[in-house]
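A single protein chain has been removed from this complex, and every other one stays in its place.
In this document, chain identifiers A, B and C correspond to the written order of the chains, with residue numbering beginning at 1 in each.
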Amino acid sequence: MQSIGVGLIGTGYMGKCHALAWNAVAPTFGDVTRRPRLVHLAEVNADLAAQKAGEFGFEKSTGHWRDVVADPEVDIVSITTPNAFHAEMAIAAMDAGKHVWCEKPMATSMADADAMLAAARRSERVTALGYNYIQNPAMRHMKALVDQGAIGAVNHIRIEMDEDFMADAKAPFGWKSEAGSGHGALDDFGVHPLSLLTVFFGRVARVVADLAKPYPSRQTADGTSRAVETADIANILFRLEDGVSGVLQLNRSAWGRKGRIAVQIFGSEGTIAFDQERMNELQIFEARGPVANQGFRTILTGPVHPPYARFVAAPGHGLGFNDLKVIEAREILKRVAGEPAHIIDFETGHSIERTVAAMARSFETGGWTDVGSS
Amino acid sequence: MQSIGVGLIGTGYMGKCHALAWNAVAPTFGDVTRRPRLVHLAEVNADLAAQKAGEFGFEKSTGHWRDVVADPEVDIVSITTPNAFHAEMAIAAMDAGKHVWCEKPMATSMADADAMLAAARRSERVTALGYNYIQNPAMRHMKALVDQGAIGAVNHIRIEMDEDFMADAKAPFGWKSEAGSGHGALDDFGVHPLSLLTVFFGRVARVVADLAKPYPSRQTADGTSRAVETADIANILFRLEDGVSGVLQLNRSAWGRKGRIAVQIFGSEGTIAFDQERMNELQIFEARGPVANQGFRTILTGPVHPPYARFVAAPGHGLGFNDLKVIEAREILKRVAGEPAHIIDFETGHSIERTVAAMARSFETGGWTDVGSS
Amino acid sequence: MQSIGVGLIGTGYMGKCHALAWNAVAPTFGDVTRRPRLVHLAEVNADLAAQKAGEFGFEKSTGHWRDVVADPEVDIVSITTPNAFHAEMAIAAMDAGKHVWCEKPMATSMADADAMLAAARRSERVTALGYNYIQNPAMRHMKALVDQGAIGAVNHIRIEMDEDFMADAKAPFGWKSEAGSGHGALDDFGVHPLSLLTVFFGRVARVVADLAKPYPSRQTADGTSRAVETADIANILFRLEDGVSGVLQLNRSAWGRKGRIAVQIFGSEGTIAFDQERMNELQIFEARGPVANQGFRTILTGPVHPPYARFVAAPGHGLGFNDLKVIEAREILKRVAGEPAHIIDFETGHSIERTVAAMARSFETGGWTDVGSS
Partner (left out) sequence: MQSIGVGLIGTGYMGKCHALAWNAVAPTFGDVTRRPRLVHLAEVNADLAAQKAGEFGFEKSTGHWRDVVADPEVDIVSITTPNAFHAEMAIAAMDAGKHVWCEKPMATSMADADAMLAAARRSERVTALGYNYIQNPAMRHMKALVDQGAIGAVNHIRIEMDEDFMADAKAPFGWKSEAGSGHGALDDFGVHPLSLLTVFFGRVARVVADLAKPYPSRQTADGTSRAVETADIANILFRLEDGVSGVLQLNRSAWGRKGRIAVQIFGSEGTIAFDQERMNELQIFEARGPVANQGFRTILTGPVHPPYARFVAAPGHGLGFNDLKVIEAREILKRVAGEPAHIIDFETGHSIERTVAAMARSFETGGWTDVGSS
């Protein structure tokens, strides 16, 4: 079997997640035409890089990310560093002729996103952003059901994304409360629901947003209080380009919510609901048959929901979060092989960034704001 | 035991609900100081009035509602007619010296609501609007928990209210699609979440609203198509007077939702969630104790949640929708007896109507709108 | 409208429940041909009897239950006293020509149950036992679905009934731990699942039972320890007369369970599940249509599930525990009027008692035991 050389920059949470995916994709799918060969790993600390290369199974390691980008044995580069570094690394990799798999969001400024899109357009390489939630077999089945007309014409969409890592009022002031980190929940979380919306239902045309700070100030290490500069809560009313209305609710200070992405899709003949905290379940109400027997049906994913069968032969046994990244890796390999693939490339990713920017503008101006186009 | 004379105008869904409550309140609570005596019932059709009087246990019946208002044996009048009649009847009853229990919403215009409030202010009688959801022991316990600080300081509120009686795209054009019926989901549903908000968390200060029509037109009886004039979907971002942010989502075309009023209250130390479709349950997450053991706790209501014990001696056995009306009747009798009572009178009801009006204005003007004061 | 004279013996939990039902049945159903007239109430304490008569709306009260049985204005007697008194009172009432509505279980001994059955057979009056769970519209719909073949041929049944009123190990020794009160969970709870089984699926033929004591002894008031004589846990494997297998699990020391009656019915084409703690929901899995779309469907009861519409006009708004008693009262009035009715009379009730007795024998003998016939 032919191989494809993989480089990895960053070995934190997402770096490990990419490493696991690169290890698992061939055994899981079997039909991968070029087997990933884990060639080169970069981490700012060279010792840590060496240790992680050993753990993850990479052949070489370095303390300089440009070594990975320059390595002729590397065909595709996984970029999993803090968001502020994405642009420089992704552009360098593309310009060096590498395919790029970059974690989301694209960048921390529209200028960077613009530059990344420009580099992608001049490159002939594959680009992909790490929006793994769209890879969930349950999500894909949701899309299939909508396309089959199971709920008729979609007329309304609600998405909530909630976690609680900023919920502790007594937690000290940290970088996520600094303006430099972005707007807060809006961009930290917003891009995920937008990835679902964009891929499954179309682009957002108009928005009105409210950003709120549950804790206006936080304690600093030296015992003083510092004003919080980001909004841990963001709510957005929106309209898609085809007029469909929706609501986006983002809260990273929502006590008790750990990985909630609760989606409700309303249609002329039914409703679909999903919650990422129960990622192997999908709920559908179909307004068909005797009224006395209608109700929300909980579908447990199984081998009939591709590509679940590649992981487990029995239904209802459950995929995990990391499995979504394996599917994503498979999709990227498809795209590299010139096959149709289900990924969010820099082109689509850029439209997501633009939508977030429009939401931020809306809050500043206090009214409905057009998203515009690239 | 002394009695209190009851008159009832209207014998539809809510008329029956009031009749059941008036029959049940004394046996259920036992400690009612004045036992309701079902004196006089009015329905436009005199024959139907007579029949319903027999079924409900009223002594007299009439085809003219003014007979009830004029009856000296009647102390309190239940008004359960279509909303457009509320103002005339309630004002007449108050001016005749009767206490008034009027179904929600107050009126179909702010002018009518203003007139009702004026009549209530000049009357010394008890006024109450039929916002029975606030009577649920689960709702009351939610309030008690918040007041005890179980979730710390409230910083965000989400309420969804969804049913599906307008969801069928093929259903013919009806009066609920006519502009004369109001704005649609906004006033049809909005007043319920607002009753919870107002009573439990305070008044709404500013709003921005989006109203949407899932079906722009519907078939008429003669086979032609008619443009729908009301919006079956309404979404509102709001701020309370104390700055707390929130989202209201209203959808009367939400297939599969039958009586959903899903509330999420986020606080600095926890979260509370409730759904009226499971009206005997309350969920609370408290950020206390070992993290490994934290989670949302489902509290089943029972005798420890007043006034559940008046209905059933065992916990988890469940109250029903009609029981809420019995509790409401008990609260009104308390107020009549000069005791503290948990009801929404015309004063508070008027502020709810005003908030709805501000939401409607926001949609017309396309931006944030102040609610103002009475 | 004609009336039917009602007598009530006992004013505790179930006495009040009957009183509420007698008050509500005519307003709720409307089509009752003979309106209940609350004639005579008995309670051992005459003062309490008078007070409760005032609260419940009875015309007369007495400290002697035989006054009620002897009252010529009384047509039907509600018996809600402790179980040990059922036999004497019910037999006296039947022999006095009254219809009898007796709370479950029939009696505390098979001899008493035998005598009650004999009295019922020689009487021409209606007898009914207070098995209200079978009146739940969700339960009735479950039966309708089974009869329509929605889940094919039933081949297995599981029922769990759990509460926690005996769960506190530190609670003092009480009468429910005395042998005189019966076997424990076996008869205290077992009769409820057996009422569902018997009415919906047929009679039990063979059983093997295990009774267990979670707390072998309890503290008494004087600080000593006393051996517990009843079993708070009972588990039974059974076969119905047609060979269908099943399991019954009863636990009155099940912390956190408040009113759980969890039913699972397995069939050749589907499965139905129900839990009384969510009494307005029914779950069904039908093995039909594309496998990818199959799942358990949660049906919320509504007006299409008789007689829900008599209580509330909108679906999903929820009935409560007390409403089941109102339906039961309606069924009894039907039977009194000579119409087909859905009740458990003394004939069927006796077979339930016999089944419990066989379970107790099984535990003593340690093996499978035949139930036998009356």
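What we mean here is this: a contact is a pair of C-beta atoms (placed from the backbone, for glycine too) under 8 Å apart; a residue touches a chain by one contact, two chains touch by 3 or more.
Predicted model, so just to flag it, every value in this text is computed and none were measured.
Although one chain is omitted from the display, it touches the following shown chains in the full assembly: A, B, C. Summary of contacts with the chain left out: across B:262, B:300 or B:359, the touching residue is B:300.
Within the set A:63, A:259 or A:367, the residue that contacts the chain not displayed is A:259. Residue C:269 is the one among C:95, C:269 or C:364 that touches the chain not shown. Interface note for the absent chain: among A:70, A:84, A:153 or A:300, the touching residue is A:300.
Listed by residue number, the positions of subunit B touching the unshown chain are 141, 144-145, 150, 282, 284, 290-300, 302, 304-305. Even with one chain removed from view, subunit C keeps its contact list with that chain: residues 151-153, 155-156, 158, 160, 164, 167-169, 208, 210, 212, 214-215, 233, 235, 237, 239, 245, 247, 249, 251, 253-257, 266-271, 285, 287, 294-296, 366-368. The chain not shown here touches subunit A at positions 1, 13, 16-17, 19-20, 23-24, 26-28, 30, 35, 54-57, 163, 165, 257-260, 277-280, 300, 302, 311-323.
In this text, only the chains that are shown with their structure count from here on.
Taken as a graph of touching chains, this assembly is fully connected, with contact between every pair of chains. Relative to the whole-protein C-alpha centroid, the nearest chain centroid is that of B. Over half of the residue numbers at the subunit B-subunit C interface are used by both copies of the sequence. A separation of 53 Å divides the Cα centre of subunit A from that of subunit C.
Averaged Cα coordinates give subunit B a centre that lies 34 Å from the centre of subunit C. For subunit B, the set of residues touching two or more other chains reads 257.
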